[in-house]
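Here's the structure we're looking at; comments come further down.
Only one protein chain is missing; all other protein chains are in place.
When the chains are written out, they are named A and B in that same order, and each has its own residue count from 1.
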Amino acid sequence: MDIFSFLVQTLNAVQYGLLLFLVASGLTLVFGIMGIINLAHGSFYMAGAYLAFGLTSATGNLLWAIVLGVPLAMAIGAALEALLFVHLYKRDHLEQVLLTYGLILIFEELRSILVGDDVHGVPMPDFLAGSIPLDDTLSYPVYRLAISVVCVGLAIGLYFLIQRTRLGMMIRAGSHDRDMVQSLGINIKLIYRVVFALGVVMAALGGMLAAPISSVAPNMGGQVLILSFVVVVVGGIGSVWGALIGALLIGFADTFGKVILPDFAGVMVYLVMAAVLLWRPEGLLGKG
Amino acid sequence: MIFSDRTALILKLLGVSALAGYPLVGSEFYIELVAKVLILAIFAMSLDLLVGFGGLVSLGHAAFFGIAAYTVALISPEYDPANLWLVLPASVLAAGLAALAIGLLVLRTKGIYFIMVTLAFTQMAFYLFHDTALGGGSDGIYLNFRPEPRVGEWMPFDLAEGHQLYYFILAALVAVYVLLGFVLRSPFGRVLVGIKSNEHRMRSMGYSTFHYKLGAFVLAGALAGLAGFLYAVLFGFVTPELLSWHESGHVLMMVILGGMGSPIGAMLGAGSMVALEEGFSLLTKHWQLLMGLVILAVVLFLPGGLIALPARLRGLFARGDHHD
Partner (left out) sequence: MTEALLEARGVTRRFGGLTANENVSITLERGKLHALLGPNGAGKSTCINMLSGDLAVSDGHIHYKGREITGLSAPQRSRIGIGRSYQRTNIFPGFTVFENCRLAAQSRRQRAWRLFTNALSLEDTLEKARAVIAEAGLEGREDRIAGTMSHGEQRQLEIAMVLATDADVLLLDEPLAGMGSEEASKMVELLDRLRRTRAILLVEHDMDAVFAVADTITVLVNGQLLASGSPAEIRANIEVQQAYLGEEAFHV
């Protein structure tokens, strides 16, 4: 591998890892703060991709689709929390697994009823459609670079939200001691709703950003869900920074796995997970 | 228990007799469907050993089902039937060994980690067959001939004949049920239930719970392997979808629908799940929507599953009497 193709693969790995981080951080936030394991998280990714497809078709531009799609995803998330997930907080993990598994089936069929089972593509915005030439044959697509930049921006935003804002303080306190927060008169129900909606938005945004570079297809949520689980397990449950490290690790394992051992590319990320489990069963940044 | 031991025994014998008599009256299509239910019942019982008795919520159980199915398809010769007494133990052993290897890793984790990690490893097994040339890739492979139960020149029965295969599957189901009955009453089974109730206390009483859980994981994996073997023999082909995590979720649903912690419940769950799916798919092509709603309803309104239904109804009527 020469230096330029190495560079391309590295950029791909980072971009893939950052996108995974976007989805997985929502999963780990919802688990860390609310104690919910949500198998339907991948469905929100799918919903984001289909929103991108529908809104891009309607408005003609992915950027408009995102501008409109994000508040829509937030509203959907808040509504789902109020109607459904609010009933899950006091239930055990097994029941959470089953209920959210049931939701996957429902979401898939609703998708099938509403938009059908066809595979779609979403065009990328014109000004991001080009490529940056590296040498005579290799170039790197601007759009992938843009995804990485947006994800880094979102990660920094998330950091400020959690570490520096009043909401973030409440979120951090809520994850540690629910009763204490409640006794301080903080509205824990509202925090849960906001956190859940935030998780949905991050998954959906992941789907929207990924739509132009991966096809918009039925059952696209399952694969992302499982990879997000791997990221969360590797990073440590509830740790957003663990999710970032885990996601980048998985991004590299997958991207370079495809280059080095193409036949075993799908298996590679799970081998990384197995190694982490042997070394630190609670995840890289998990609490022991 | 809602029935006395004797009534329960009579009910079980009636159930087996009904299943045994079914091929005499049923059509070929439905005989195959019932055979599939019997196989799924073995699969569900094996998972129930983990979930219902050991408290280990595994979302990766389909891996062992699929690995055994692939094993028989891969080791059988292409143009001749294999020997049943060779491929059956080999398939079950392969599933058991896979469960041992995966169990050593996943049992290092607990609770929600365990759920996610089992799910991830089943996906790894899925890709192993899906991406590599090993098992024919995403198309899967055919098992052209059903194995022969040959002992030297003697063939005690013939699985190529549909009814005989049905009875072989029924016998396997009964054998697994009886085996689980023994295991659950044994010192091992008692420890498993103790771990589900209070693992911490089990450890402070001197039980190395990891080894017990690993034992249960391997046994459950091997029994899931038996089910996977029968599935491959019945349908004659295997695809990576058998190992998909949807299959794992599917069998977990059977266990919950029927009522976990009871092998009979697991069987009921397998039967009603297939019945619901067949029924719904006659109604609409979006039958999974109805399935999803049923799952929500069962979890929200029927904790304990179908097996707890008589007791719950009785409780309901008893309360009604009280008001009168």
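Keep in mind that, in the parts below, contacts are C-beta pairs under 8 Å (C-beta built on N, C-alpha and C of every residue); 3 or more make two chains touch, one makes a residue touch a chain.
Quantities reported herein were computed from a predicted structural model and do not represent experimental measurements.
J.: Based on the whole assembly, the unshown chain contacts which displayed chains?
T.: So, spelled out: the chain left out of view touches B.
J.: Can you tell me which of B:Thr7, B:Ser138 or B:Ser197 touches the chain that was removed from the display?
T.: Residue touching the chain left out of view: B:Ser197.
J.: Would you indicate which residue among B:Ser138, B:Ser208 or B:Thr284 is in contact with the undisplayed chain?
T.: For the chain that is not drawn, the touching residue is B:Ser208.
J.: Of the residues listed, B:Lys110, B:Arg185 or B:Lys285, which one is in contact with the missing chain?
T.: Within the whole complex, the residue contacting the unshown chain is B:Arg185.
J.: If the missing chain were put back, which residues of chain B would it touch?
T.: Within chain B, the residues touching the omitted chain are 182-183, 185-191, 194, 197-198, 200-209, 211-212, 215.
By definition in this document, only the chains that are shown with their structure count from here on.
J.: Given the complex with chain B, which residues does chain A contribute to the contact?
T.: Listed in rising order, the residues of chain A that touch chain B are 31, 37, 39, 87, 93-95, 97-99, 101-106, 108-110, 112-113, 222, 226, 229-230, 232-233, 237, 263-267, 270-271, 273-274, 277-278, 281-283.
J.: Using the touch rule from the top, collect the residues of chain B that touch chain A in their complex.
T.: Within the complex, chain B contacts chain A at residues 51, 57, 59, 105-106, 108-109, 111-113, 115-117, 119-121, 123-124, 126-128, 130-133, 245-246, 249, 252-253, 256, 286, 288-289, 291-296, 298-300, 303.
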